[in-house]
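Before we start, here is the structure in question, set down as structure tokens.
For this depiction, one protein chain was excluded, whereas all remaining protein chains were kept in their positions.
And then chain A:
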Amino acid sequence: MAKQILSPLPGTFYRRPAPDQPVYKNEGDSVAVGDVIGLVEVMKSFNEVKSTEAGKIVKFHAENEDAVMAGQPLADLE
């Protein structure tokens, strides 16, 4: 099974640092451990989601502004 990045918290997932800025990562981008791939807003506080693995993002499972649960896969890596 490919590696996955899981949401560390429940909340709202954002792929961009701000609405008028580009996404942190696109599908096909490579990531290193600690790279920020998105934000999860929980109770009005914003938390960075960092990759826990190195690899290439093959697919995002959550879109911008999706509601996510803790432990939910956000992206597949290879």
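We take it that a contact is a pair of C-beta atoms (placed from the backbone, for glycine too) under 8 Å apart; a residue touches a chain by one contact, two chains touch by 3 or more; residues count from 1.
We take it that contacts and distances are computed from a predicted model.
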{"item": "Protein that the absent chain corresponds to, by UniProt name, given \"biotin carboxylase\", \"Cation acetate symporter\", \"2-hydroxyacyl-CoA dehydratase family protein\" or \"HupE/UreJ family protein\"", "value": "\"biotin carboxylase\""}
{"item": "Residues of chain A in contact with the chain not shown", "value": "9-12, 20, 41-45, 65, 67"}
